[in-house]
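One protein chain is absent from this view; the other protein chains keep their places.
The first chain written gets the first letter, and so on, giving A and B; residue counts start at 1 in each chain.
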Amino acid sequence: MAESEPLSRRFFNALMGLGFVGTLCGFAGTALAYLWPMPDAVVTSEFLSTTRGKVTGAELGENEGVVGRSPMGKVLVVRKDGALRGVQATCTHLGCTVAWNGESGEIECPCHGARYALDGQVLKGPARDPLAQVEVREETEGLRILGPVS
Amino acid sequence: MKKIGGLLWAWFDERLNLAPLVAGLEANLRKPVPAHVNWLFTLGSAIAALIGLQIFTGILLLIYYRPGADTAYQSIVRIMDEVPLGGFMRSLHVWGADLIVIFLILHMVRVFVYAGYKKPRELTWIIGVLLFAVILIFGFTGYLLPWDQLAYWGTVVATEAPASIPVIGPITREFMLGGSEVGDPTLGRFFALHVVVLPLVLLKLMALHLFLIRYQGISSLRRTDEPDPTPNEIRAEGGEPFFPHHVLRDLTTTYLVLGLLVSLAILYPAHLGDPADPLTTPLGIKPEWYFLPAYQLLKYVPEVVGVQIPPLFIGVLVLLPLLLDRSPERHPKRRLRAIGVGAVVLGLIVLLGLLGHISETRQTIFGITYHFDIQGMPHGEVP
Partner (left out) sequence: MWILLALLFAAPLFAEPPDLEEVACTWCHYEEAEDFAESVHYLQGHLLCTDCHGGLPFAEDPDLAKAPEAGFIGKPGRADVAEVCAQCHSGPAGFFAQGPHHEWQNEANPTCITCHSNHRVLDASLALMDETCSQCHDEWSAARDRGQKIRVELKVGAEHLQRVAMVVDSLAGFERSLQKAQPFIEDATAVLQSADAATHALDVQMIEGMVAEVRGERGIAGAEGVVGAYYEKLRMRPRIVFAVWVFVLVNVALFWWKRRDLP
């Protein structure tokens, strides 16, 4: 009897501990399900779009650039010598959004001063990797982002 | 596992000298509770657990709720329709509030019957009354946050009365509302109260309340002019240690109450009415059930008088151990008059509440349809 008593007592104590842990798991589990990130509310279309809607070619003059969303993420489109050039707009250094500087003819990142050429090559650090080039086609509906330049 | 525990203990002990602290805490927890302590004495810890759950669900809701007259309603729709378990968390929060008030009333009745408010525990009681008021204000401010028709107009009705206080009435009401009527400023200040101010006040009061209870122990049933029994005397009378004996009772009640809360939240989920429309008052608007006694009272007495009665009632509760009941008797059998008065007052409050509930409704009892007027009086309907 001395042998079985402590065993069953330990068992029931363990079971009670399990009960507490179970309760905690219940709270943690439901909280986790509740807090799980939901799908993004931002809808991307194949046409370059900003918060105001699709960007049309008419809005983009010579030597002007515009940053918008696309299935490839944020993309910078610049009209240079009549043609549309597209690059990824996320700086390869720490992720800030770059912008086109028409005066200098360079893509600039406002966070730490990185500079890129229109083909994405790094002109000045601290960025090391180039921006991916993106193929853009001007259509009546807007600027269609086709994908990376092959 | 035990080795890690030992290492952690040693690290803190070297810096804080834990041993006497823990010894003191353990001694306090092992102190016996009086023999008469029964299951009714577990209500307090059940309330504490419910409050903890309100904080838990409240924080979760806070992550998705957007205060503001044009965003609040949609954010609640989002919580109910899109967020996983969002409707469940909201239902827990809504039902939790109701259960806290119910158990709080039961707890206060228990304390009253067992004279726990008498010397030397007047401070514990006063803090308890303040906690009661804080919980009511929690309910009042939280009710507005969904910004649906019921929330909006219930708040309009509830804030209409303070304006009739002489001199300071109208400015008091405008201060409460942040304007001349319930609107976005009202939502802003109710939100700030509900989410920051009241929780801070609540937690501090709760800490004090719990500290005093552990420090002074549960009151005995002896007269207040007799010395409190020593722990050995309590043990001799059959009192069991607080930890783990009474704590296990507390845990049992807490689990049962939380089970009840979860069941209610799953089987009767919280609803959301139509969005608030300041230009359309729906039929039959009433405040939440725990404000019904005050609401109904205002229909029988002039507003100026009626609006002062609820604060006076709180005041009476505060003064109870200080001025109103200074008799040294604690045992319920020897306090029948006090208990009788308490029962009558409680009965009146409950009756007012029932009248408030049934007023302005139509009920069919034993085949005959009655219309209850605004004062709760029945009139047989002509079929």
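To be clear about the criterion, a residue touches a chain if its C-beta (ideal position, glycine included) is under 8 Å from a C-beta of that chain, and two chains touch if they have at least 3 such contacts.
Just so we're clear, the structure is a prediction, and the values are computed from it rather than from any experiment.
Colleague: Taking the full complex into account, find the residue in B:Ile55, B:Ile171, B:Ala207 or B:Leu248 that is in contact with the omitted chain.
Modeller: Answer from the full complex: B:Leu248 touches the omitted chain.
Colleague: Looking at B:Arg66, B:Lys204 or B:His271, which residue reaches the missing chain?
Modeller: Missing-chain contact among the listed residues: B:His271.
Colleague: Among B:Met80, B:Ile127, B:Val156 or B:Leu355, which residue is in touch with the absent chain?
Modeller: B:Met80
Colleague: Give me the chain A residues in contact with the hidden chain, please.
Modeller: 9, 12-13, 15-16, 19, 22-23, 26
Colleague: Residue by residue, what part of chain B touches the chain that was omitted?
Modeller: Counting only chain B, the missing chain is touched by 77, 80-81, 244-245, 248-249, 251-252, 255-256, 258-259, 262-263, 266-267, 271-272.
In the analysis below, only the chains that are shown with their structure count from here on.
Colleague: Take the average of all CA coordinates in chain A, do the same for chain B, and state the distance between these two points in whole angstrom.
Modeller: Roughly 46 Å separates the two chain centres.
Colleague: Quick check on the complex: what are the chain A residues that touch chain B?
Modeller: 23, 27, 30-31, 33-36, 38
Colleague: Can you tell me which positions in chain B touch chain A when the two form their complex?
Modeller: Listed in rising order, the residues of chain B that touch chain A are 56, 60, 63, 82-86, 88-89, 255.
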